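With one protein chain held back, the other chains of the complex are shown just where they sit.
Moving on to chain A:
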Amino acid sequence: MATVILLRACLRGPKNLLLQMRPLPKNANTEILSKQFTATPALATIEYFRARRGPFTPEEKRGKGHLMMASTHWKVERIVAIAMTGIMPACLFIQGSTMDHLLTTFVYLHGFWGIDGVLKDYLVKFVPWIGKVWYVLAIIGFAGLVNFNYNDVGITKAIQMLWSL
(Lines give C-alpha, C1' and ligand atoms only; values in the text may rest on other atoms or scores of the structure.)
Protein backbone atom coordinates (compact mmCIF):
# COMPACT_ATOMS: atom_id res chain seq x y z
CA MET A 1 0.00 0.00 0.00
CA ALA A 2 2.68 2.42 1.01
CA THR A 3 4.84 1.41 -1.91
CA VAL A 4 2.00 2.15 -4.30
CA ILE A 5 1.54 5.65 -2.88
CA LEU A 6 5.25 6.27 -2.99
CA LEU A 7 5.48 5.11 -6.57
CA ARG A 8 2.48 7.24 -7.55
CA ALA A 9 4.23 10.26 -6.04
CA CYS A 10 7.39 9.44 -7.94
CA LEU A 11 5.57 9.15 -11.22
CA ARG A 12 4.04 12.61 -10.80
CA GLY A 13 7.47 14.06 -11.06
CA PRO A 14 9.94 15.77 -8.75
CA LYS A 15 7.86 18.97 -8.45
CA ASN A 16 5.20 17.30 -6.31
CA LEU A 17 7.58 15.77 -3.84
CA LEU A 18 7.43 17.29 -0.35
CA LEU A 19 11.14 17.49 0.31
CA GLN A 20 12.85 19.49 -2.36
CA MET A 21 16.57 19.95 -2.14
CA ARG A 22 17.64 22.31 -4.83
CA PRO A 23 21.37 22.53 -5.31
CA LEU A 24 22.98 25.96 -5.57
CA PRO A 25 22.63 27.34 -9.11
CA LYS A 26 25.86 27.29 -11.06
CA ASN A 27 26.16 31.05 -11.57
CA ALA A 28 25.71 32.00 -7.87
CA ASN A 29 28.67 34.11 -6.89
CA THR A 30 29.47 33.36 -3.28
CA GLU A 31 32.64 35.40 -3.31
CA ILE A 32 31.01 38.85 -3.10
CA LEU A 33 32.40 40.69 -0.09
CA SER A 34 30.91 44.03 0.95
CA LYS A 35 34.03 46.14 1.02
CA GLN A 36 34.12 48.53 3.94
CA PHE A 37 37.02 50.62 2.74
CA THR A 38 38.00 51.58 -0.78
CA ALA A 39 41.24 52.89 -2.15
CA THR A 40 40.69 56.65 -1.79
CA PRO A 41 40.23 58.12 1.73
CA ALA A 42 37.16 60.17 0.71
CA LEU A 43 35.24 57.12 -0.41
CA ALA A 44 36.36 55.28 2.72
CA THR A 45 34.50 57.77 4.96
CA ILE A 46 31.30 57.45 2.95
CA GLU A 47 31.45 53.70 3.32
CA TYR A 48 31.94 54.07 7.07
CA PHE A 49 28.70 56.00 7.42
CA ARG A 50 26.65 53.74 5.20
CA ALA A 51 23.61 52.30 6.96
CA ARG A 52 23.84 48.72 8.06
CA ARG A 53 20.41 47.37 7.25
CA GLY A 54 21.29 43.88 8.32
CA PRO A 55 21.75 41.03 8.47
CA PHE A 56 22.08 41.11 12.25
CA THR A 57 23.14 37.90 13.89
CA PRO A 58 21.30 36.90 17.07
CA GLU A 59 24.39 37.84 19.08
CA GLU A 60 24.34 41.37 17.69
CA LYS A 61 20.64 41.72 18.42
CA ARG A 62 21.05 40.52 21.98
CA GLY A 63 23.77 43.05 22.61
CA LYS A 64 26.69 42.66 24.97
CA GLY A 65 26.48 42.57 28.71
CA HIS A 66 22.70 42.74 29.15
CA LEU A 67 21.35 41.17 32.26
CA MET A 68 17.73 41.93 31.41
CA MET A 69 15.48 40.80 28.59
CA ALA A 70 14.25 43.53 26.29
CA SER A 71 10.63 42.88 27.27
CA THR A 72 11.47 43.34 30.96
CA HIS A 73 13.23 46.58 30.15
CA TRP A 74 10.12 47.77 28.30
CA LYS A 75 8.06 46.98 31.42
CA VAL A 76 10.43 49.01 33.59
CA GLU A 77 10.13 51.92 31.17
CA ARG A 78 6.33 51.82 31.41
CA ILE A 79 6.50 51.65 35.22
CA VAL A 80 8.65 54.78 35.28
CA ALA A 81 6.21 56.50 32.91
CA ILE A 82 3.22 55.61 35.06
CA ALA A 83 5.05 56.82 38.17
CA MET A 84 5.67 60.10 36.38
CA THR A 85 1.94 60.61 35.74
CA GLY A 86 1.68 60.82 39.52
CA ILE A 87 4.83 62.81 40.20
CA MET A 88 4.29 65.58 37.66
CA PRO A 89 0.98 66.89 39.07
CA ALA A 90 2.27 66.34 42.62
CA CYS A 91 5.25 68.61 42.09
CA LEU A 92 2.83 71.49 41.50
CA PHE A 93 1.58 71.17 45.06
CA ILE A 94 4.48 69.68 47.01
CA GLN A 95 7.95 71.16 46.82
CA GLY A 96 11.12 70.42 48.69
CA SER A 97 14.23 68.31 48.43
CA THR A 98 12.40 64.94 48.32
CA MET A 99 10.39 66.11 45.34
CA ASP A 100 13.63 67.42 43.83
CA HIS A 101 15.25 64.00 44.00
CA LEU A 102 12.13 62.20 42.80
CA LEU A 103 11.70 64.54 39.86
CA THR A 104 15.33 64.41 38.85
CA THR A 105 15.56 60.62 38.97
CA PHE A 106 12.34 59.79 37.18
CA VAL A 107 12.35 62.54 34.58
CA TYR A 108 15.98 62.02 33.74
CA LEU A 109 15.70 58.22 33.45
CA HIS A 110 12.64 58.53 31.25
CA GLY A 111 14.37 61.09 29.06
CA PHE A 112 17.54 59.02 28.83
CA TRP A 113 15.63 55.99 27.54
CA GLY A 114 13.68 58.23 25.18
CA ILE A 115 16.76 59.68 23.54
CA ASP A 116 18.32 56.22 23.49
CA GLY A 117 15.31 54.99 21.52
CA VAL A 118 15.47 57.92 19.09
CA LEU A 119 19.17 57.36 18.50
CA LYS A 120 18.64 53.66 17.96
CA ASP A 121 15.86 54.42 15.49
CA TYR A 122 17.72 56.88 13.34
CA LEU A 123 21.41 57.22 14.03
CA VAL A 124 22.92 53.97 15.27
CA LYS A 125 22.69 52.36 11.86
CA PHE A 126 24.95 55.10 10.51
CA VAL A 127 27.12 55.91 13.51
CA PRO A 128 27.26 52.89 15.82
CA TRP A 129 29.10 54.63 18.68
CA ILE A 130 26.60 57.44 19.18
CA GLY A 131 24.81 55.50 21.92
CA LYS A 132 27.94 55.50 24.04
CA VAL A 133 28.40 59.26 23.55
CA TRP A 134 24.86 59.86 24.80
CA TYR A 135 25.50 57.57 27.79
CA VAL A 136 28.53 59.62 28.84
CA LEU A 137 26.75 62.94 28.27
CA ALA A 138 23.75 61.75 30.26
CA ILE A 139 25.91 60.73 33.20
CA ILE A 140 27.55 64.16 33.25
CA GLY A 141 24.12 65.82 33.03
CA PHE A 142 22.74 63.71 35.86
CA ALA A 143 25.76 64.51 38.01
CA GLY A 144 25.15 68.19 37.32
CA LEU A 145 21.50 67.90 38.35
CA VAL A 146 22.32 66.01 41.55
CA ASN A 147 24.91 68.66 42.37
CA PHE A 148 22.26 71.30 41.66
CA ASN A 149 19.87 69.62 44.07
CA TYR A 150 22.48 69.38 46.82
CA ASN A 151 24.65 72.48 46.57
CA ASP A 152 22.28 74.87 44.88
CA VAL A 153 18.61 75.72 45.28
CA GLY A 154 17.16 72.51 43.87
CA ILE A 155 14.97 72.01 40.82
CA THR A 156 11.52 72.80 42.30
CA LYS A 157 12.80 76.02 43.89
CA ALA A 158 14.60 76.89 40.65
CA ILE A 159 11.40 76.57 38.61
CA GLN A 160 9.54 78.71 41.13
CA MET A 161 12.24 81.38 40.95
CA LEU A 162 12.24 81.21 37.16
CA TRP A 163 8.48 81.69 37.10
CA SER A 164 8.75 84.80 39.25
CA LEU A 165 10.53 86.69 36.47
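As a working rule, contacts are C-beta pairs under 8 Å (C-beta built on N, C-alpha and C of every residue); 3 or more make two chains touch, one makes a residue touch a chain; residues count from 1.
Heads up, the rule we're going with is that contacts and distances are computed from a predicted model.
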Name check vs UniProt for the chain missing from the figure, options "phospholipid:diacylglycerol acyltransferase", "Succinate dehydrogenase cytochrome b560 subunit, mitochondrial", "Glycosylphosphatidylinositol anchor attachment 1 protein" or "EF-hand domain-containing protein", returns "Succinate dehydrogenase cytochrome b560 subunit, mitochondrial"
Touching the absent chain when the full complex is considered, from A:Thr72, A:Thr98 or A:Gln160: A:Gln160
Residue-wise, where is chain A in contact with the chain that is not depicted? 3-4, 6-7, 9-11, 13-14, 17, 19, 21, 23-24, 28-30, 32-34, 50, 53-55, 57, 78, 81-82, 84-85, 88, 107-108, 111-112, 114-115, 118, 137-138, 140-142, 144-145, 147-148, 151-153, 157-158, 160-165
